[in-house]
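What you see is the complex with one protein chain gone and the rest in place.
All chains are identified by letter, namely A and B, in their written order; residue positions are counted from 1 within each chain.
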Amino acid sequence: MNQTVVSYLSQYEFYDFLLALFKNNQSLLSFVIYLVLALAIVGMCATIGGLGTYAERKISADIQARIGPNRVGPYGLLQFLADGVKMMLKEDVMPFSADKMLFYLAPLLCLTGVFATLAVLPFSGGFIMTDLNVGIFYLVAISSLVGVGVFLGGYASNSKWSMLGGMRGASQIISYEIPVTISILAITLLSGGMGFGTIVGSQGGLPHQWFMFHNPFAFIATFVYFVGALAETNRAPFDLPEAESELVSGYHTEYTGMRFGFFALAEYIEVFVVCGVAAALFLGGYNLPGIKLDILPIQAVQFVIFMTKTLVLYYVVIWVRWTFPRLRVDQLMSICWKYLTPIAIFNLVGCAIWMVVFNGKSIAEILLGSH
Amino acid sequence: MLPAQFDGLMPVVIFMALAILLFFGGHFLSVFLAPKKPSLLKSTPYECGEQPVGSAWSMFNVRFYVVGLIFIIFDVESVLMFPVASIFKELNDMGQGGYALIIFLSFISVLIEGIAYCWRKGDLDWVKSFQHSLKKETK
Partner (left out) sequence: MFLQFLFISSALLTIACSIAVLITKNLMHSCVFLLGALVGIAGLYATLGADFVAVTQIMVYMGGVVILMLFAVMLTGGKDFVSRAQNLLGLPASMGNKWTYGVGLLVGVVFLLTNIKLISGITMNVAGQPSTQTGSTVNQIGHLLVKDHVLAFEISSVLLLGALVGAAIIARPRKHN
C-alpha cells in the first residue's frame, strides 16, 4: 500500500474531526487535503523558483564582484515579483510562421512534467504527497516530458535559433537521462526499493549513514548523478540549448511574456526538484540524527533539514554555473556517452558486487563494527 | 469505497491539473493585462535583424536520430533492470545474493558490449562520425 500524506495525517486526532466535518466522506476529505497541500507546495516551489532567479543574479554578482539587483525591496529581494509582474504585462508575440498549436502547448508540457514530479518529492517523513512504490522511477519517467516540451518549443517557433536549441536540448536531455538513471539504479540496488520512503528510510541522519558514503562506488555515483542532473536541467556548463553567445536564447528565443515565464518557472522548479532528489537519494534526505519519535514538530525539523540540504545543492548549482565555461556540443556528447555512462555502469556493477561481498554493509559499518 | 492504493495516485493527477490550471490562468491574466499591438515586424522570427531566409524546418542531421535510438535501447534496459535492482537487497538478505549478482552482471555485460561496440565504431562521436566511416571505407 502506498504511504501518502493523508494516511500519515489519519493517525492524528484532528483527522477524525475533519472526517466528521466532511460527513465521513473519506475520498472527498483526502482530495481536499491533497489539493490544499499541493497548492502549498506549488506556491512554495514557485517562490523558491522566483527567489532562485534572484539568488542566481545576486550570487553571480558576488562572484563577479558586482552588486546585483538592489532596487526592489530590501536588498532587491522583491526583484522576482517585479520580474513576474513584468512578464504578465508584456505582450505575447508569436512568429507568423509558427506552428500555433505546438507553440502554445510547449510550455505547458514543460510545466506539467515538472509539476508532476513534485508529487513524490519527500519533504519529510510524513509530508510526502504520495510515496509511490515506483517513486524515483516515476520521477525520472515523468520529467522526460520536459524534453518533449523543449523540443516542441524549439520546433514550433520556426526560427533557426529556436530549432537548433530545441534539437540540442532534446538530444542532451535524453542522453544525460542514461547516466542519471543508471546512478539511480545503483541507489535502488543499495536501498532495496524505488519508493522515496524506502530509499530515505534506509539511510541515517549522520553523514556516514548516507548513501553517498555507503561505498566508494556510490560516492562516484553521487557526482555522476549531479553532473547528469545539471545537464538534464539545461544548467551551465551544459546550457547549450540556450547558449546565449551562440543561439541567442535557444529554444525560447521567440517566447515572450507569460509563455516565457512558464518556461523559466519550469526550469527553476526542475533545478529545485533535481537538488531535492539528490538530497534524498545520496545525502540522507530528511533524516534526523538519533531521534526516533514521530510527532508533528519532528516533521517540521525534518522538513527544515531536507530544505537545507536541497538549498545548499541549489547554491552549488548556481556556483557551478558561474565558475565553469560552457562546453562544446561534441564535448557534451562525449562526456555523456564516453565518460558518464561507462562510469555509471561501472558504479552499478561495483555497488552490486559490494552488496554481495560485504552483505550490504556500508564502509562505516565495516570499519566501526556493525550497529 | 475506493481501494487505498489508488488514493496514492490522486496527488499526481492533482499536480498535473494544477499545472494546466496555472498555464491557462496565466494566459487568461495576460489577455487582460498585456498590450496587444501586433505588427509584421514583431512577429517576424528573430534572425539578428536580418530578414529571415526560408523556413527553419529543414532536414536535420541523422546523428540526433542515432542518439535517440541508442537512448531508447538503454532506456528499455534500465526499465528491465529496475525491478531486479529493487529486489536485489531482498534476495541478498535471503542468501541468494550470488545468484542475483550473476543474473544482474550477465545482463549488464551485454549492455556494456553494446556501448563498447558503438564506441569502437565511432557512433558515439558527435563530429567525427562521418569522417570516421569515410576513412574506413577509403582505406
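The rule is short, and it goes like this: a contact is a pair of C-beta atoms (placed from the backbone, for glycine too) under 8 Å apart; a residue touches a chain by one contact, two chains touch by 3 or more.
All of these numbers come straight from a predicted model, not from anything done at the bench.
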Pick out which of A:48, A:119 or A:132 touches the chain that's been left out of the picture. A:132
Touching the absent chain when the full complex is considered, from A:194, A:280, A:307 or A:364: A:194
List the residues of chain A that touch the chain left out of this view. 1, 27, 31, 99, 101-102, 105, 132-134, 137-138, 140-142, 144-145, 147-148, 151-152, 155, 167, 170-171, 174, 177, 194-195
If the hidden chain were put back, which residues of chain B would touch it? 2-3, 5-7, 9-10, 13, 55, 57-60, 62, 64-66, 68-73, 75-77, 79-80, 82-87, 90-91, 99-100, 103, 106-107, 110-111, 113-114, 117-118, 121, 123, 129-130, 133-134, 137-138
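Going forward, only the chains that are shown with their structure count from here on.
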Euclidean distance of C-alpha centroids - chain A vs chain B, Å: 16
Chain A contacts chain B in the complex at 1-7, 26-27, 30-31, 34-35, 38-39, 42, 88-98, 107-108, 111-112, 114-116, 118-119, 129-132, 137-138, 155, 157-163, 167, 170-171, 174-175, 177-178, 181-182, 185, 188-194, 248, 253-254, 257-258, 261-262, 329-330, 332-334, 337-338, 341-342, 345, 348-349, 352-353, 355-356, 359-360
Hey, which residues of chain B end up touching chain A in the complex? 1-2, 4-5, 7-12, 14-16, 18-20, 22-23, 26-27, 29-30, 33-38, 40, 42-48, 52, 55-57, 60, 64, 67-68, 70-71, 74-75, 78, 81-82, 85-90, 92-93, 97-98, 100-101, 104-105, 108, 111-112, 115, 118-119, 124-127
